[in-house]
Every structure is written in C-alpha cells, then in structure tokens.
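Since the structure comes first, as structure tokens, the remarks are kept for the end.
Left out: one protein chain. Kept in place: all the others.
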Amino acid sequence: MPQGRDFGGYTDGPTEKCGVVGISLDDRNAARPLYYSLYALQHRGQESAGIVTHDGFQQHSHVEMGLVGDAFSENDLDSLNGATGIGHVRYPTAGSVNSCCAQPFSVSFKSGSLGLSHNGNLVNADEIREELENLGHAFTSDGDTEVIAHDIARNLLDEDLIRAVKRTMERIHGSYSLAIMHDDVVIGVRDPQGNRPLCIGELEDGYVLASESAVIDTLDGELIRDVRPGELVVLERGGAGYDSYQLVQEENTAHCFFEHVYFARPDSIIDEKLVYEVRRELGRQLWEESGVESDVVMPVPDSGRAFASGYADAANETTATGEPREEDDTGVEFAEGLMKNRYVGRTFIMPTQDERERAVRLKLNPIKSTIEGKTVTIIDDSIVRGTTSMQLVSLLKDAGAEEVHMRIGAPPIIAPCYMGIDMATRDELIAANKSVAEICETIEADSLAYLSIDAVASALERSRADLCLGCVTGEYPYDIDGETTDRDVSRPDIGTQEPVTADD
Amino acid sequence: MPQGRDFGGYTDGPTEKCGVVGISLDDRNAARPLYYSLYALQHRGQESAGIVTHDGFQQHSHVEMGLVGDAFSENDLDSLNGATGIGHVRYPTAGSVNSCCAQPFSVSFKSGSLGLSHNGNLVNADEIREELENLGHAFTSDGDTEVIAHDIARNLLDEDLIRAVKRTMERIHGSYSLAIMHDDVVIGVRDPQGNRPLCIGELEDGYVLASESAVIDTLDGELIRDVRPGELVVLERGGAGYDSYQLVQEENTAHCFFEHVYFARPDSIIDEKLVYEVRRELGRQLWEESGVESDVVMPVPDSGRAFASGYADAANETTATGEPREEDDTGVEFAEGLMKNRYVGRTFIMPTQDERERAVRLKLNPIKSTIEGKTVTIIDDSIVRGTTSMQLVSLLKDAGAEEVHMRIGAPPIIAPCYMGIDMATRDELIAANKSVAEICETIEADSLAYLSIDAVASALERSRADLCLGCVTGEYPYDIDGETTDRDVSRPDIGTQEPVTADD
Amino acid sequence: MPQGRDFGGYTDGPTEKCGVVGISLDDRNAARPLYYSLYALQHRGQESAGIVTHDGFQQHSHVEMGLVGDAFSENDLDSLNGATGIGHVRYPTAGSVNSCCAQPFSVSFKSGSLGLSHNGNLVNADEIREELENLGHAFTSDGDTEVIAHDIARNLLDEDLIRAVKRTMERIHGSYSLAIMHDDVVIGVRDPQGNRPLCIGELEDGYVLASESAVIDTLDGELIRDVRPGELVVLERGGAGYDSYQLVQEENTAHCFFEHVYFARPDSIIDEKLVYEVRRELGRQLWEESGVESDVVMPVPDSGRAFASGYADAANETTATGEPREEDDTGVEFAEGLMKNRYVGRTFIMPTQDERERAVRLKLNPIKSTIEGKTVTIIDDSIVRGTTSMQLVSLLKDAGAEEVHMRIGAPPIIAPCYMGIDMATRDELIAANKSVAEICETIEADSLAYLSIDAVASALERSRADLCLGCVTGEYPYDIDGETTDRDVSRPDIGTQEPVTADD
Partner (left out) sequence: MPQGRDFGGYTDGPTEKCGVVGISLDDRNAARPLYYSLYALQHRGQESAGIVTHDGFQQHSHVEMGLVGDAFSENDLDSLNGATGIGHVRYPTAGSVNSCCAQPFSVSFKSGSLGLSHNGNLVNADEIREELENLGHAFTSDGDTEVIAHDIARNLLDEDLIRAVKRTMERIHGSYSLAIMHDDVVIGVRDPQGNRPLCIGELEDGYVLASESAVIDTLDGELIRDVRPGELVVLERGGAGYDSYQLVQEENTAHCFFEHVYFARPDSIIDEKLVYEVRRELGRQLWEESGVESDVVMPVPDSGRAFASGYADAANETTATGEPREEDDTGVEFAEGLMKNRYVGRTFIMPTQDERERAVRLKLNPIKSTIEGKTVTIIDDSIVRGTTSMQLVSLLKDAGAEEVHMRIGAPPIIAPCYMGIDMATRDELIAANKSVAEICETIEADSLAYLSIDAVASALERSRADLCLGCVTGEYPYDIDGETTDRDVSRPDIGTQEPVTADD
C-alpha cells in the first residue's frame, strides 16, 4: 500500500487522488458498510472522507477533512440513514486543500438529488464549465466533479437518468470512475478507456461498486467483475440486482499501469489482474532484464516488497545471464535489511538542517549484519525526485555495503500525469531531466536499472496500445495542450534491458 | 447583548440569525478589519464565521464552524488577500447545523465570482428555487442565500450588476440585508421594508457596510446612516466613496422592533435610534404603564439592565400612580440583586434531575441582603417559554423576597417569526397559549405586566404600520401560509396597561 | 467578578491564585457538588481544576489544566466515587504553568492518603522544605502545597490528625486556607491571621468548606459562618456535623482587603461582610472623600459597577461639598456608557501595531450619546499598570467627553503582594513609581482620586491593624526579606482625600 512511503514529510512518490464506493442494500443501513469501505480505500486518499446516503425520502450527508477514523463519529454514522449510499476519500492536491472540494459532492435540482464521487481527471472541464456558465450556472468550486454534476442535472431536465449520463459522457473527456447517487439509485460509470479502476461486487444483501476489489473483500462479498470501459452499471433499489448499459465503446483502452505498480493495494484485483501477482511478475522480469548477482536482495519497505520477492525467486532459478543455477549455487539471499519506523508521521518535528542527515535512520534503519561487507541489490517500485533513493544508497553504504545496486520495477517516469495522479512537476521528475546513467551517478548507486515498458505490457497481458503510459512515454491517450498524443513514439533510453553502472 | 442568556443550555430567549459586513479599502488588506467586525457582530451568530476577500484577480475564502476566535488563525487572515471583502456570522438554526450552510456563500459563474452574506429570511425561496431548477440549476444547500446567488448570477448573463440585483429584488420576498461582493466590488442591499438592519460607515481609508453600527465604532469609523429600505449601496473600488441606488420604494417599512428590544448591541444605532436609549425609554414607559411600588428594582443580568435603569429612573420621579414623589419619599432602590456566573457555558455538564433545582443558582445567584424581607420588582426584556422566569421568581422567593413582581420591557410573544429569527415554535411560546394572568400564575409571580405595543411604537417614534410586529400580533408584513397579514387586527389581551396580579 | 478584566490579553489587574472547597455528604457522591462548586469559584483560577474524592476505601483523583468545563467530562465525574472530597481551581502564576503544580495535591503515606487544596502563600516554605529534605524527603514540585503535605504526613507518624496539623501550623508562616482530606475525613484550616477567606456551610445532606460563600449558595446550602483565623474544622464522616478546634490564637488578624475590592464575587459574604455592599459603601465614601460634580457617572464594566452605583447614590444625596441637594438639583446621572464585548478572549488575534489603537473599541465601546459634550466621571476598582486607564480616558475623550474624571474605589497599589496574589512587579506598578498627580498626568485624566486607607478600614468595620494592607502601604503582617513589617508607617501621598487634577 502506498502509505508505505508516507514518512516524515520526505514523501518521494507520485500520489493518486481519490477512491470511490457506492452501495445498495436490501434493508440494512448503508452507512457502516460504506465506512468500512472507506477504511479499505484509505490508501487512495487521506485529505477528506465523506458519505452520502439516501433513505428513500431524503439525502443525508457527512463530509469532513481528515482520515476516515477522524472524520466520522458513531453519531455521524447513525444519522446517515438509508440502504443506499456513496462514499469518497480524497487525496490532497495543490491549490484546493479546502473543505469546498471534499466529496461526495451533492446537489439538489429539479428532479431530485444527486451525489457524486469521482476518481480521475477531466481534460476538458473548463470548456464544459464555460458552456454551463453561459447558460447561467454558478459553481461553488473549481473541481471537475461539480461540472459533471451540473451537466447531468441539466440533461435530466429532459432525459431519463441513463440517457442523461450518456449525454454527459459524450461531452466530457479524460479519466473518470464515478459512483453516482440519483435519489436512492446508485450507478457506477467508468470512462470509455477505463483509465481508473472500478469494479462490482455482490454482498449477502446487496451490491457494491468500488475503486478496488479489496472493498468487496472487506465487506465479505464476492467480486463479480470490473466495470467495463464505457459501461454504466445501475444498482437496483433494495440490493436485488444490477443492470448494465454499454454506453460508449472505444477501440482501445487506456488502463493506468501505475495502479498496478504503485497505487492499488496488493490484494486488489484490477482489470482481472491481482496486483500482488503483477508486482511479483514485474520483479521476475526485472531479474530477467537486468538481474545483477549480489549477496543479498532487499526490498524498500513496504513499496518494493512484492517486486523483490519475485526478483529473488527468479534469481534463485536462473543466473543473471539466464543459465539455470548449479546445484551448489546458493543463489541470492532475500532479506529484510531495512526496518521501517511506522510511527514517524504527520506530527513529526523535522530535524534541524544539522541533524537532518542523522534523522534519515529514524525512518529506515539498516540491519548491519545483513549488509556489512556484502553486495546488495535494493528493489523499489519507482523513482520520482530521486531524493529518497540517494538517501537509501548512502544509508546502505554507511552500513558497510560493498556495492549497492538499485533495480526499479517500472520504467522511468519522464512526464507528468494528466489523468488524475498528482506526481511531481516535470521539473522535479529526475528521469525527465537525466538519463539513467546520470541518475545512477546522482544517487551514487553502483548500478541502476529500470524495467522496460514491454515488460510492463507483458506482465499486464495488454498491448501497449491498451495502456495509458503517458508518465513513462510522454504520449497520452487524450489531447493535452503541449503534449504529444502519438503513442507509438519511443524514447531510446527508456526501459533499457541493460542496467547502467555508475562508471559508464 | 443577547449572549447574556446563553447559559448552561437553559437558554430561554428568541435567537436571531446572522450578522453581515462588507468593506472596501484603499490599500490595506480587508481581512483584519473584517475579523474585528465579526467579533463586534459575534452576538448575532455563534455557529459559524466566514470571510471572503478579493484581491483584484481572485477570491480568497475562509469559512468555518464555531466562534470567530476559533475559526481564524493568523495564517488564515494572512492568506485572505485583497482590499475588499465581506464577512458573516451565523446563528445555529434547526436542521442545518452543517458546514454546507456556513457563509459567506461564494460561487463563480460566467462573468466572475460572487460572494454573499445574508441576514434575514425569504418567504418565497422555494418558488424561485423551483424556477431556477427548471432552468437546470443545481443547488448544494437548502439555504435562501444560494437561491439569491443563482438568481443574480443568471441575471448577470444579460444585465449589469445593478440591474441584475434589481431584477432579483423584484422576485424575492421577505427580509434580507445582504453584503454582496461581485469580483472586487462590494454592494449592500436592504429589503424594501427594511426588516433587518444595515448601515454604512466611513473609515479612514474606505467604507464599510454592516448589520450594526458597533462594527463601525470598532473600526474607529463614523456612522454615515442606515441603508434605506429598498436601497442598493455600491462601495467604490479603492474605498474612495459609495453610490446609492434607490431600487425599490414601498409605502411602509417593516422594521423589526425586536432588534431594539433584544438582538442588537446596546451601543448600536439602528434606524437612527440608539438601542441603549430605546431600552431605557421602554423601561420608563413600563413604569408609567404598569409600575408597582416595591422596595427594590433589579434587572435580570445582562438582558434587563437598560430597561431596569430606565424603569428605576422613572420610578424615582413619579409614583406608580403618576404623582410626583414627595421630598421624603426615597422612591425605589435600583440594585443588582442577581449575580451571573459567566463561566457556565457550552461544556457545562448538566446536573442530574435531582440536582437540577439546586444548580439554578450556579448561573444566577441572588444576593440575599438585597432581597430578604423586601418587595422586589424584577425587569427582563422578554418571556419566551417561561421556564427561566419561573426559576427566577422561585429563586427570589427562596432568598426571602416578600413579593416578586415581574415587568417585561416588550409585549408578549404570541407567534413565531418568519423573518429570520429562530424563536421557539408556537407550541413552546408561553404567551401563545396562556393569558398574561395565566402566565403570572404559572411563574408564581405576585404580579406580571408586559409593555404595550403602542409604547414600543412610541419609543421607536414609528407608527405601528412601519414596524414588523408579527411575533407580538400574529400579523405579518408578508403573505405567510396559515398566518394573517392584516396588521390592523389587535388582540385584547396583548400589551395591556394594567398589570395582572397572581390572585386575579 | 474579576473575569470582567480578562479581555484580549490587555489584562491590567492583579490576579489571585486559587479557590478551595471540601465537602462531606451523607450518601450522595461528592463529585458533582464539587464540580458545581468549582464553577462557582472559577473566577479565582482558570489555569487548572481538580477534584479528589474518597469512597471509604481509596482515593479517586482527576486534575487537569484548563477551565472547569474543559477539565471534566461526565465520565470523569462518574469515576470520582465517594461521599467526601475536595476541589481546587488554580490561577496561572509565572514560572510553573505546568501540570505538576495543579491541585488538589495528593499523596499516600504511612497512615493513609492525604489530599490538599491550598489558597495562599507561605513565606517560609523554603526553610521547611530544607528541613524535610534533610530528613530525606524528595519533592516533585516547587510548590508550597507539597511542603505542607509532607510536613503533615511526617507529623502523622506519631500524632493524630488534629495534633499533626497543629504542629504543622506552628511551623508554617504566611497565608493559607486549606481544604485537606485525610482518607475520607475532610478538614478545613485557616491561617492564624485569616489572610485568605474560608467559610463553612450546611447542605441538605452534609457540610461544605469553601473559599467563598457563593459556593454554598450554588449548592443551595446555608452559610454557617467564616472559619476563624487559626481554626481547624473537621467535617464528620457521613455529613452529620462538624467539629471546631481553635488551634492557634493571635491578637490581630490580617484579612486581605483586596478580596473585597477585587477578587471575590460580589455575592459572597467574606468575614461577615457582603462583598457587593462593601463595594457600594466604598463607592459612597469615594464620593464623600473626593466627589466631583459631573454630568454623568459610569462604571468600567464589570469591575467598577458596584462602586459606581454607591458613588452615584451618594452623589444624589449630597453635593460634592457635602451639602444636601436642592430639590431642583437633578444631581448626577448614572449610566452605562461603555459596552463590553464578552467574546474577546484567549484566542483573539492581536491587531497589528498599526491597528492596535483602533481595536481598543473592540473590547469597550463608548456610547456616544451618553458621553458627547458631557463631563464624565468614570469609576474603577484599581489601577495596576495604568495602561487600561489611559486607553479608557482617551476613548472617552474621542467620544466627545468634555472632561474625564477618574475615581478609584481603593488606595493606590504601591507594593507587591507576598500573600498569594500575583500582582505586577513593583517596577510595573504605576503607583509604586509615580505620585497620584503624575499618574493623573500619565493617563491624561482631568482629575484622579483614590480612596483612603481609612475609608477601606471603615467600610470593612475593621481597624487597620486587623487588615493586610501590604500592597497599599508596603508594610506586611509577616517578615519578608527586604520589606518592612511596621504596619503603622504611613505614606503621605496614599489615599489622600483630595483629588488631584491634571493641571496640579
């Protein structure tokens, strides 16, 4: 889970926004199942949490800043009546760390009430907002979600719900997984290219739509399947069943591969792939592409654990040159050489400049005996700014590592994400500005290799044309000002099979 | 100030919603003056506090639940850039104790941004909301303020600001004093009957609009005048001046007399009358109408203090029968016989049923020596449910009072307020259900008298036709479902000159 | 009540430390009555609040920083079992704003448990502490209270409780009113000179000891009498009665006159005098000593109210020169010309230097109509640093006062208090460094007069020899390093009958 990185303000990973959930039950109040669902999605957003329910007569809403555990009291849950409801957790993004943008967003309009939970990012929200403003609409926030809500509300003036949403889907461009509640009917919508995940599950007494299947597990339900790109799913009142409408069909999907590499929980199944297994497979391919013989392989906890496990397994089957291990070749040792202090959190008082260097070991402490005098390979899922990687290498060298090789279970991030992920800016992205060799030199590793894009496609069993690879190619599935959309271009330096060593 | 009654959950007074303020300065940031203004208006609303400013380019907003002192940090104020801004404090009203309704309400729309602070209550908000919903508008709250904002925004599609507001004023009915900010222009609007107060003042470096003139004093400015009923006032950018537009003109005003009796600060001047002096005058008239000779006159602190001071002054000039005092007639003694504990507040743990009776003296403790063996007249501004009055009488009797006479500086409250004040429901209003004689018996006073409506009109130097007397007559200046609008009807029992004694 | 001065950090009054209470009941838990008692004593200390009870088997304790309302939850009260208990509120004093010094202080020792609540200040605590340290005692705080507790505990090794306390009383010097709980027996002790107040009251089902009689009123009990200087009172178990032991007898008392002038609640009876009446009488004498004819007399709210009321009464009987008023002489008008904003409290964000002058009116707003073009006399209870007085005069002049005369209902404070009151240091005390004429000039009043010490003695019906007048004479009832103890010395300038005018 991504919270693994969230230590002491030194965060050095891309951050994702939002998790959504919608539930329709037979008789039970939906508030508590929604509350537990938000806990299951907490890794997707820690800025705010909200639940909106409908009891057949009226909406009930509770949205607050902060973690799920802080946002809801028992009284709050008790006041959220109704067997249907939607929920949301939100990630802090620059500019609007403000209660006005917390979700679910709810409005009342001519034909009832509407609640929206949104994960993703529209690329033409401003355009549609302007059109709506020309018709007299006034907006309380600058978020995409309100634009979608207003557009649906307007369409509902002369259409039924399905057609109204369809018309809105034809207007909006970008990535979106939505849990929508119109009065007491919950629907789920996934954008035509399926950029953000959304799945549907069956509970004992109803149905659930959620960003990740771990929600369904948490509620002791059964995953039915992913919502299809361009599909609208309606949960029947009373939790009796669901209906599917394939509203839009596109030739290619644009699934975000980074969900599998970084964002999603290891125990979630996304687009038919278990995240944990994908990460193990990426680790195996990483060994095959750029394995380096070393005394010990260790993960960066917790983000690199699954990758390192697959990498070590593969390393114990074949040598770095692909030969089967001899019987007396003990292969590579897999060990936890870095211990993480989970208590270092938001309230941590930063060390003074003078003490900063010392305090790195507060968060991650190397186990000397595992490292001293050894060659070490360290596995992580990504490098964003490079700061953490540099500290890690230095930490290991100080602990006596002879050599430190770094292997990354994904291609270099060379461009920003416009599809709903709050990565660093292009200026901050180390791989947007340096070659792999230069990065290796910067972080002072003995060698560095990323995974190739092809390996990612292969592990996900998708063609490159069906993935959104914008952040690792700079080519996006949608028109974005100043960016290219030609997804066939490839940069020579990216995802090379050959690891780069420091002395290159 | 009304907070005087806010003790320990035993609150027994009508409560008012909202105070508004708008400021336009030359060069200084408006945030701090607005912050101090909200402190000056805190008695008008303790539920939430908010400030919205505009720096010429964009709006800045900070709205939070709670008291002004808790809602803003120094950082919050620093982030509210811009020389123009509006502010709001809100009173808790049933149903929507929720951050969604905190104000100022702000929206962006086709031609810019709009911020609204509202004090009052519309009687046809639902109607207008419906019309707007039919045009596709979606609302985030069930408040009047959002309706006004959407209507103005819609009118601004094809009108300038003045005309847009005028058109909205022609549509909305009810009471409203508004501070509106369109981009960086602040305007103030008062409803055509002037139900809620609003005044304009000049500062060293700009202009201010506020619910009460105490705001202007606080900012060391000069009160210019009340905003006129139906008038729109525009504060020029840069605080250079103001323009006036008399948009609507009605024959009669409907000033709320209760502002003077109860809500407003004693040091505010409302509709050209200093509240403190009005209360003293009402006290004088109370003596003239229903004075009773007694050993001592004491106020209920703090609400009855000004009334009691006027009553005692008058009592020392003439006898209860209106004769001048003889030289050796020492008249009536004015004393503070009830001491109030200001620490009893929100966090107070209520006594058990068993201890409740005892704990009344925690809030108000009688000074025995002032009371024992004496006939006592106690002065308050109003009786709502009657519970507090009953406790007071019992307290004084227990302290040894021979007789306890209660005099109220206003007529009996017999009907709810629909103009923005959150009084008790009709069922809870003791005077809606009992005659003065019955009330006297219920609270176990030796005599009880209210002030006549004519005395109120006389003290305010207005005809009854120019006052909103709905809560004391049941007749309202606007059509309200199930209520009469004929303001000439009078109930025989109300505001009688003759005090009613317990043995009647 | 002294909280009247506690506005916005501009506090400019002496501050007192601590209120104590002890209760023994028949069958009821003492926790809630103690809780309400602490509310009644809150004006004596806002830093911390605590209750310790005993249920016959063991002690229960809850002590926290903050106001009573914040320090206790309903659960806290429920867990404080037992029909006997003591309580304490503490005032913040320099140096130890720390939970370690919050009271009641409780210890267990050879023969049981001991709880102590202390109001006052020892002058030889260090000496006794040293003696105890020589015997091996270790202390957790630098407070007097722990010293007393250890000394009693040591005496209890070979004495019964009464004798043990007696022996301690013979050793400690200074001011103290103590509520002590030894196991489930509550005793009260007042120092031999009766410096701090302590009284005893009867409840329906038990007895109570408290710093002020308002506590007894709050619990609906009857004041029996003050605890006598040097007396020890034992509350019998089960609330059945109380026993008295006159352990120490001294020729003179040293009652703190400032309790009556400033600290105590107006509705408390201290040493047989109702505080409210004493203040009114001081006001009357102030008129007689230094009355000045003016159009209007107004109190500084809330501290000057009772003084001003007595002053105005006297002024309406005789002229400033002592002649009876002529029949057509309307005398002096008493009015509330300064309105206080009770919301300005701890969380208030201070105005910038630039705005400071303006923001004075946020706390106290003059009512112009009462002041403009008039000669004004303003009444307060004391001047400590002079800052507030200076602001007040300036406020009134700005509001149009022709003349501003200031009258103070107590003599000038020229020296620190060593008996438990945290006044300003001698350097900060304006009257320690300036003559009355100089003070008058500094605060820019048209005239200024204090009350004479003799008037204080007369109002309290005590000889000067029976009062502690240290802060107004510089002579103390106890040996204090660097201070004189000769209580007969008098400074010529103090408490002059003749007011000093600005042009003197």
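Going by the order they are written in, the chains are A, B and C; count residues from 1 in each one.
Here, a residue touches a chain if its C-beta (ideal position, glycine included) is under 8 Å from a C-beta of that chain, and two chains touch if they have at least 3 such contacts.
Nothing here was measured: the structure is a model prediction, and the numbers come from that model.
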Neighbouring shown chains of the undisplayed chain, as defined at the top: A, C
Residue in contact with the excluded chain [from A:Arg163, A:Arg228, A:Arg361 or A:Arg462]: A:Arg361
Touch criterion as defined above, residue of A:Val63, A:Ile86, A:Leu198 or A:Ala214 at the omitted chain: A:Ala214
Contact with the hidden chain (one of C:Ala49, C:Leu114, C:Leu232 or C:Ile378): C:Leu114
Touching the absent chain when the full complex is considered, from A:Val21, A:Ala40, A:Ala401 or A:Ala415: A:Ala40
Contact partner of the left-out chain, one of A:Asp55, A:Glu131, A:Glu159 or A:Asp267: A:Asp267
Hidden partner chain, residues of chain A it touches: 1, 3, 32-33, 35-36, 39-40, 42-43, 67-70, 72-74, 77, 214, 217-220, 265-267, 274, 276-277, 305-306, 309, 327, 334-336, 339, 341-349, 351-352, 355, 357-359, 361-362, 365-367, 369-370
Positions on chain C contacted by the hidden chain, ascending: 61, 98-100, 105-110, 114, 130, 133-140, 142, 149-150, 153-154, 157
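We adopt the following convention: only the chains that are shown with their structure count from here on.
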Between chain C and chain B, distance of the C-alpha-averaged centres to the nearest whole Å: 36
For chain A paired with chain B, centre-to-centre distance based on mean C-alpha positions, whole Å: 52
Whole-Å separation of chain centres (CA-atom averages), chain A against chain C: 63
Interface hub residues of chain A, defined as touching at least two other chains: none
